[in-house]
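With one protein chain removed, the remaining protein chains of the complex are shown where they sit.
Chain IDs A and B follow the sequence of writing; residue 1 opens each chain.
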Amino acid sequence: METDSRKDAIVLAGVTRLYRSGSRLLTARQKTIRALDEVDLNIPPGCIFGLVGESGSGKTTAARLMVRLEKPDSGTVSVLGRDMAGLHGKHLRRFRRKIQMIFQDPYQSLNPYQSVISIVSEPLSLRRQMTKDQRLDKVLETLALVGLDPPSTYLHRYPHQLSGGQRQRVAIARAMVLDPQVLIADEPTSMLDASIAVQIYRLMLKIQHRSKVTMVFITHNLAAANYLCDHIAVIYRGRILEIGPSGSVINSPCHPYTQALLDALPRFGHIWKERRFDTMLDEPRSDIPQNGCVFYSRCSKAEYSTCRRQPVLKSAGRDHKAACFLI
Amino acid sequence: MQSLLEVKDLTVSYTTPAGKILAVDRVSFQLEAGRSLGLVGESGSGKSTIGTAILGLLADNARVETGAIVFEGHNLLEADQETLRRLRWKKISMIFQAAMNALNPIMPVGDQIVEAIRVHEPEVPLTAARQRVADLFRQVGIPARRLRDYPHQYSGGMRQRAIIAMALACNPRVIIADEPTTALDVIVQDRILKTIIRLQDRFDIGILLISHDISVTAEVCHQIGVMYAGQLVEIGTKEEILTTPAHPYTRALLEAHITLSNDRQPAPVPGPAADLHRLPEGCRFHGRCRRPDANCRRQTPSWHSLSATHKVLCREAESNGN
Partner (left out) sequence: MKNTEIAMTRNRPYWRQALDENWRRLRRNPTGRSGLILLLIFALMAASSFIPPLISPIYNPMHGVDPHISHTTGPSLRHWLGTDFIGRDIFSQLLAGARVAFMVGITAAFMSVVLGVAIGILAGYAGGWADTVLMRLADMIMVMPTLLVVLMAAALFGQLSIWTIVAMIALFRWPGVSRVIRARILSLKQRPFIEAARIAGASHLRIMTRHLLPNVLPLALLYMTFRVTSAIIIEAALAFLGFGDPTTVSWGMMLQWVWKTGHMFQAPYWLLPPGICISLLTLSFYMLARAMDEILDPRLRRRGES
């Protein structure tokens, strides 16, 4: 995306995040995991941006960096033009209201001892200038927005009295009650029924349409990303492998990994009746070059001589880039 | 034709503080050897309860009210605990959703399966058991050199495949897979489903696959049964269910599925999920149905055959003059 990076809602510049797993009793060796590896990412304001990758690819890590639940080991994360590393204490708390997050598991992300009204009004209660009535109005309005209708019947319920879909709606209401400018949704439907997922997606579209909030939608399902997002970035082992407008990433995927993600979707309702690419090996390769392409070990298209270096993102169409030597 | 597993008129109730609920209400289906049946439906529709009833592992507050579960000519509901215990794993085995977390963390995965075999078939010598496990690992696509690894050295998908290997260890006739891929990513899900398809072709096993995602059952199963509020509301071959769905709920489920194509907008199933404590009169689905008529609110619908394999529990099918 060739946009002015100062205007972008979220900018990751050369972000690396390492996790050190402590020396285990059984393996007795310390491993460093590169959850994110030199990631550059610009997320334009007012769109829904999809971050897609398999489990362990670093999606949640990216989200946690954006809301500053964690700090990068190197590189900078800026949100709405502010470098998140420079924010502390009260300033951080105040700034955070502009960036909210929805978590994967609605059964874990709500305090079992808090009622709906107390969950949704908590972010407001930290705002001194609002009167009690204003707060209550805002809570009711937000509950209606997320489709908990009529709102008053939900106010005094507790999470265990709500279904999974309703809980996720409460979580969305908590995030939206402050009118944030950025909303990050980390696999918001992976714990919900397929038929409930559509409801949540529709709600997200409605909210985005109404408030023009910048949304980051994290998923492993390219079909869901295609349904919701304007732009999609495909991430694998902490690296962005392909990025571009949804239509172009889905209809003309360039990277073998994106192609594998498309192949892996169930055939039912797929635009291609057969597996079209077959780019992922069943058995990973063993002759892995150092500093080679991250996808090398599972890529069926790989050739040792070309792929032993790290490919960089190259243009593959309008606003569309991919990191593979095949392009 | 004698079917491998037949569930007849099964009704299971749970006693809860708020009263008794029928989690499974007069459900009947058959499973043939080498075929697979997918059960779909939203959360709380009673899918897992059927699975646990077949395995004889119902919760303490559950009671089988009516019905029979006939496996190889014997009614499992009349069998004693000892017989059931012997049948489990050996004849009917299971793959649960959280099963991949059920591996013992301090024992190599291969050894755990060897041990499972030797518990159920003490007569098998150790070397034969080891050989069998190595074969199984090849079948489910785990390289034999990983036999000695510990569970934490496996990825989530490999652990789930190891669980499948364990479920196959005693050459069962029936496998009950309850949400075997839920919460796994698409790539791992694809692998697991491919593995299940391959195994079913190879070993003549009957598979009961439970999932809330109709596309998962469409990928694997020959037959699909749709459950709503404890009832089976439609059952038919995969093609029948996907191309000529007859029950409005089945249609709603299919429409709710998110696909890659941009020309079809997914539509959520309207209305709130059924509350088993307060079931409506008449058809249980009428409150959410797109085109209910006055009779749907009053009359309980009855089964209607659309073909030799396709049945539906809806009045609409009647009025269509089938």
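The definition used in the following text is that a contact is a pair of C-beta atoms (placed from the backbone, for glycine too) under 8 Å apart; a residue touches a chain by one contact, two chains touch by 3 or more.
What you are looking at is a predicted structure, and each value in this text was computed from that prediction instead of being measured.
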item: Visible contact partners (per top-of-document touch definition) of the missing chain; value: A
item: Contact residue for the chain not shown (choose from A:L51, A:M84 or A:I117); value: A:I117
item: Residue in contact with the excluded chain [from A:N42, A:S78, A:Q100 or A:T142]; value: A:Q100
item: Among A:N42, A:S78, A:S109 or A:T279, the residue in touch with the chain that has been omitted; value: A:S109
item: Residues belonging to chain A that touch the chain removed from view; value: 67, 69, 93-94, 96-97, 99-101, 103-105, 107-115, 117, 122-123, 126, 132-133, 136-137, 140, 152, 155-156, 158, 160, 171, 174, 178
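The definition used in the following text is that only the chains that are shown with their structure count from here on.
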item: Geometric centre distance via CA averages, chain B-chain A, whole Å; value: 31
item: Touching residues (chain side chain B, partner chain A) in the complex; value: 42-43, 106, 141, 143, 150, 152-153, 155-156, 183-191, 193, 212-216, 218-219, 242, 252-253, 256-262, 266-269, 272-273
item: Chain A - residues contacting chain B, complex; value: 24, 26-27, 54-56, 163-164, 190-191, 193-199, 201-202, 220-224, 226-227, 247, 250, 260-271, 280, 282-283
